[in-house]
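Dropping the structure in here first, questions after.
For this view, one protein chain was removed and the others were kept in their places.
First chain written, first letter: the chains are A and B, and each begins at residue 1.
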Amino acid sequence: MAKSITFIVTKDCQLACKYCYLVGKNTKERMSWEVAKEAIDYILEREQEFNEESVIWDFIGGEPFLEIELIDKICDYLKMEMYRRGHHWFDSYRFSFSTNGINYHTEKVQRFIEKNHNHLSVGITIDGTKRKHDLNRVWKKQDPPPTSPCKGREKLPIDGKHRADTIYSPPSQGGAGGESERGSYDDVVRNIPLWLEQFPGAATKVTISSPDIPYIKESVLHLYSLGIKEVNINCVFEDVWHEGDDKAFEQQLTELADEIIDNDLFRDHACSFYSEHIGKPMDREKDNQNWCGAGKMLAIDATGNFYPCTRFAAYSLRSKPAWIIGNIHDGIDQNKLRPFLTLDRTTQSKPECIDCEVASGCAWCQGENYDAADTHTVFQRSTVICRMHKARVRANNYYWNKLFRKLELEGRREEYEKQKSKVKETTC
Amino acid sequence: MEIRKIVGQVTPAERDEIQKLFERKNGLTELAKIVTADNDELYEKLIKDMGETGTKFQQWWDAKAQQYGWESHPKGNWEINFQTCEITLVAKDAW
Partner (left out) sequence: MLTYLIILLDDTSASYCHYETSQKERRLIGLDDLKAGIMFAMKENLNIQFVYPGYELPAEYLEVIDSVDHTDIKPSGHSDGADVVVLNGWDDEVPEGTTCVIHSSRQELAEHLPVLTSWLGRVARLNIVLTDVETFTDTAIASYKQTLEAIADGVVEKYKAGKAVQLNLLTDRLMLTAMNNCGAGDTTVTLAPDGRFYLCPAFYYEDERQNVGDLTSGLDIKNPQLLRLDHAPICRVCDAYNCRRCIWMNRRLTQDANTPSHQQCVVAHLERNASRYLQMKLSDAGIQLNGSRLIEEMEELDPFNIVNRWK
């Protein structure tokens, strides 16, 4: 089991994605080295308390790579300290990043990747086709940049790792009185080949909200065509859905299923929408675990406050106060973690959810539950995603019925079952 | 021409042994990029550790190869799939 520890290194981002749950992004709150160091010392000093077998040191923003120098310093310190202390995590750790990909090619980021390659998990978020991606993932509106010879078009050096034609362009400015939005697709997609070269088998994370639905099928197929074989795609948990969204969603997933199966893409591509385990009823006792890991992970913000998950920090919340569980000076208040550690499925769910015939795979985010709850509690599950889940279940059923029938007719079912476990190989 | 052929399988416990050594070896290699000779004590500990870990790593492969009698190739090496515990013989320019 791995402990996930997240450093909220910055609340700044080049983008202003429309579906972003981080309502409080700003340029001012950046983690200092001193705070990071104190947090690391606090955690590593308590090896008995933090006794999980492995650790994932996770870096989040805003956009984490905006703070690559700080991250580099943090990671160097983590490696040194885990080793110096003889900490068991030295033999089992990862540095994890979810990035918008815009700065991926820069020298500092590349140097960092080269230095830590064997311990890195880097996900770039590319939302699909250009038109889908640029619907939501737009550049932040900002003041015109200062005059500088380095601004404008910047060509990267040719070497074994960088492509000469990878050109970074700063966002175009809106005209006086006009505020045009510029999508970030072009700035991200140019880094995908480099990313896949460095992390073969890497997955991307795609988010769906209401306006994206018509582009789901083309987007997943487009991502496959870029060489991304694993697409983790999910609907946002916030209440953004309109009448008819579920039908359109189901249609898109059904058509995508046809494409994946008819073109044999299922052999070496994965899409998280389709799973054999979703859409089944769940036992009240045997299937009573909480969905989300909030409370078992730890997040640290720029001021040194601890949270059960980043989603409980103030900048992630619309309508509730932050749920702070301690800080780097006073430590963790275990009482404030108790609600999380006793969460289960049935206590927080309505009766219709507990007894739902297609309950499995219906997800939730504990932070969104808290933010949307009628009272100050984590025990009220938000169900705005219900119809979308049921639509997904129907399309998912179609997918597996079609796929298994095809494999049986072709005599390939057994071979398929054997191949399933090898999709994500890690070798030495 | 590359050969890739499954030649055997170890137990989960054996897989855990080599995986731990693999992780440690990687960790030491990456640590070596940032520890300099200025930091005497740590540097010496690191060098010694790298040697010992490398040795244990090789010893595991030697021992298992002998125990299981895996097929080999003069231009090849074995890989382990940590998910399935399978051992694959990989030989480049095999013909």
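Remarks
Simple rule for what comes next: a residue touches a chain if its C-beta (ideal position, glycine included) is under 8 Å from a C-beta of that chain, and two chains touch if they have at least 3 such contacts.
This is a predicted model, so every value here is computed, not measured.
The chain we do not see here touches A in the full complex. If you put the hidden chain back, the residue from A:121, A:232, A:360 or A:380 that touches it is A:380.
Across A:72, A:181 or A:344, the single residue that touches the chain missing here is A:344. Annotation for chain A: contacts to the undisplayed chain at residues 289, 323, 334-336, 338-339, 341-344, 347, 373-380.
In this text, only the chains that are shown with their structure count from here on.
Work out the mean CA point of chain A and of chain B, and you get 31 Å between them.
Chain A contributes residues 76, 79-80, 83-84, 90-93, 115-119, 421-422, 424-428 to its touches with chain B in the complex. Contacts from chain B toward chain A in the complex involve residues 18-20, 22-24, 26-27, 29-31, 33-35, 42, 46, 79-84, 88.
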